[in-house]
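Just one protein chain is left out here, and the rest sit where they should.
In order of appearance the chains are A, B and C, and numbering begins at 1 in each one.
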């Protein structure tokens, strides 16, 4: 992933050095287990533990000759140890170490993301409480619908993030698995007990069964989960971009972004960036599902893909969650403008309340719906308040008296009517 | 979805009639709740319950005039009831009924898929036990690696299917949610208690919070889960296609498929079909994640997509799981051919066992690896048994005596060495 | 594809009957060629031509026995002819007829789409000319930028549609290809001259080389082209949805769509539907690229996918182009509102013009940019016209005199300054 969207500590998890360190960690855990089980001499194991040194430059030199990155790593370790080094990687296939090490990275990466997601959720909840009663127009199809509060909008995102936290935890459980079962998963050359001890030492579950590798439904599960989290961020970002428009102006990014040509511009560029980046995580998720059908006991087609999409998806999702947390934290909310926008539809947003009253008073549903639709259209077309049209309509007068009509357009009606259950909803998240 | 890949009862869940029936079911549950809560007259509710008739033809006539399918449905119901019909859909928005009804379909569809998945898992396990000890070559990169048993291969798929069953159950939990919260989710026109009672009656959980709709991370979760299940089927299908090849011929579809030009052909066409269909489910999953960022409290962009991808993905995944169950059930396993193929690599598949022995006897790892690699290449190139080359090699003789070498190539060695832990692995699934 | 989004004549191209008719057409063209070349008896060929009858019901009966749809079709034909029927399909493989027939459908389908695209382009151009001088605010990042005309916006779409027409024509060229080369493309059982004559009769180019099938880069080329066309429609639809919002209200769908709960709603639902449907075509394009790597001389994995994605993508793209043509045709343009919205930014949209003048008068670029940015922010924050702030600023007064400042805010300035090259741009499309 390009530097611009890479943040520590997530990006540090995916450096080449970090990968080699994880490989070493697994090989040393295997060394411990083999010695413990008496399968290699205890003295040799001790020497390996003392002397084994990561020398990436040397590993690269060997790789240049033998074109196999993991085997080169093993040989460089063996060199650093001397004769006893021959016991390193005993009975293992590369992917015993590589896949187990990858699981460590997935687990740690998911831990970072769970932390990010919780932080974003916390901020969403805090700001939802802050704006629990901040009245604004709800919109469907981009058009004014009926009033909501800005707090409810934030609370929906909070609720979705809670589901994402659960998804990330489930993904972590499915990814935190190791395998030390040899070339084709039979333990022919390495005892199952080694796998058990190594996994225990590393904090992983041993896979129930494996072939040369861990099965890729696990990795697809992780990357589709990240794509759904990215989808949530894209959804929030899109909403903020829409509310940020000059004509709506209900929110503003705390640190908006200008233009090289037009000095007056204040753009929601963080949210634009995040909207776009979600596409990367989504496209990568697709490739991760394509990675599932590996030929026989292993093939390498998924390997080149994973070198790219796994680090990229983790780094970008981390960026998405963290940057969105900053956006929400610093989001400027223009409460007055929200109120002003509510007025723009000239009272037509009350049409449903009147409709229900007409039905209760005995008007047929279809007739009442058509009538209120017609009056609302007139109100907008003629830029007249709906109230005046309703009050003057002979058919409505048959069902509603002036006091009843006045009530719909009286001060505080929107709050009284539309937000009466807001506390109930918030109480569910207490 | 085209008829060819549509099976009952899954396909019946997604007919237009079934959809209207679900809409009716939700509206009647709302009717019950409104009457129970005294928000509409009990008598009227009773009349609605008695008289409300689904008349799809009439609904279509109305839709042709007003271009709104759900509103047309409501009006057709209202007509069937008469004046009391005005209480139908009271305080609701279309999506209160549509999304809650969709959740019913998702839940029922997931129940079918869970049933499919369990059946496939059962068959995989049964055949795994049948072939627990059936020796065959394991392959990596398409090349002979070391022996496995065919039962282990089946057991890996069984294990993966168990994870898929868990995923489907989790998806069902996330999808089995209703919402009766009105146009923008504020309950302004319908009491939260209605939602509670309706969901209880329908066997759904009420959403903690909603706007006009249920949030689309739920649906994306479902469709990505289906795509992962499809990926598992694709993986199994690809493996069978590979083992089915003329040159390998270790398995054969029970009912293979011929050619219009070449009378001798016996093709793995079921598995080819399944491999392809997985792409449909995968592509649809992507569209389902794109559906997440809905503008404001609802927009309709996801609606046209969902009309297509949700039924298609369920119907195709059902087909995938059921058809694969049939393939595994009837799969012909050629045990002799598996044994014969094992011989093709002239003993080179023992190279790792010898390598480890050489290391244990004191040879350096890199030297032993290079040496065994060289001898294996010679064996293949000269089509000579590895044993003869190993026995004659002066360097090896320094470390291994003839008895030790003979042991590697003795009858039953592959079973003794490579399958010694097969029972242990199977025991984990007891 | 579901009926709702299927229009004639496009949908009729993809019925099962139409497919069988194309198969018959190819087989009869082969019959003609074989007779012409003396490879089957002329009399037999004549009888085949007279007697061969499509009987789909009978073909299905046979298919139920032999599980091969094309072979069943051939046998049903043979039955309809009698003994001479044995010369039908002589030397051919199924895909000689199936792939050549598919090319006929692709060509005809592309012809429909080219017609659709030209019609949409024509309407876009006509409405662009109509609104050549209709001034409106240009927006970047959703924020007011500088004035444009609505005609320019339409003309950009017209220009893009012209590129799409070219793409569709290129795709038609690459798809209008036949192959009658036998089971593996060697012409072992059918003379190359047959292919030449059949293709000539059907209006296709013979493929330079084939194996059992035409290579799938051709089909991927077609479906990615459709996805790009769908992307253009999505782009136009998204723009109309944005301009349709209550707060912007610059355009309105001619036949907007209501709500079951809120009588006042007038939603841009056609454009929402089209936005969503583009996702289907895009996802299918991806599957079409996945179809490219067929194993060896043919496998069937792409077959199940193509049965679904090719008809669906053609039918949906046809719907997208036709429905968007209707939307543009009937789009209501609110010229007054466009003008009113221009005023909302209080003159700040002139900031660049002033910036350039300041630079020309000698102010440093960075200073001028910062200054105009600051004043614009103040104008918006304090809701004061930019003019008053500019006029009062001491630093600006050093570079600009009051007459110069007045000029920027004088009546007709936006037209004089921002639309001065509009005729030049339109002239490029004369």
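We take it that a residue touches a chain if its C-beta (ideal position, glycine included) is under 8 Å from a C-beta of that chain, and two chains touch if they have at least 3 such contacts.
Please read these numbers as outputs of a predicted model, since none were measured by experiment.
The missing chain, though absent from the display, is touched by one residue of C:74, C:280, C:331 or C:371; that residue is C:74. Among B:259, B:304 or B:317, only B:259 touches the chain that is left out of the view.
Interface note for the absent chain: among B:69, B:290 or B:318, the touching residue is B:290.
Across the entire complex, the residue among C:22, C:107, C:132 or C:167 in touch with the chain not shown is C:167.
Only one of A:299, A:329 or A:360 touches the chain withheld from this view, namely A:299.
From the options A:13, A:105 or A:277, the residue with contact to the chain not on display is A:277.
For chain C, the residues touching the chain absent from view are 71, 74-75, 78, 83, 85-91, 138-142, 145-148, 152-153, 155-156, 159-160, 163-164, 167, 170, 174, 182-189, 191-192, 208-212, 215-218, 220-221, 224, 227-228, 231-232, 234-235, 237-239, 242, 275, 282, 285-286, 289-290, 292-300, 352-353, 356, 359, 362-366, 368-369, 417-422, 424-425, 428-429.
The chain not displayed touches chain A at residues 1-2, 4-5, 66-68, 70-71, 74, 89, 91-94, 182-183, 189, 241, 255, 257-262, 267, 269, 272-277, 279-280, 282-284, 286-287, 290-291, 295, 299-305, 307-309, 312. Residue positions on chain B in contact with the hidden chain: 137, 139-146, 241-242, 244-248, 257-259, 261-269, 272, 286, 290, 341, 344-345, 348-349, 351-352, 355, 368-373, 376-377, 379-380, 386, in rising order.
By our rule, only the chains that are shown with their structure count from here on.
The geometric centre of chain B is 33 Å away from that of chain C, both derived from CA atoms. Work out the mean CA point of chain A and of chain B, and you get 23 Å between them.
Chain B has residues 71, 74, 89, 91, 182-183, 189, 275, 282, 286, 290, 295, 299-300 in contact with two or more other chains.
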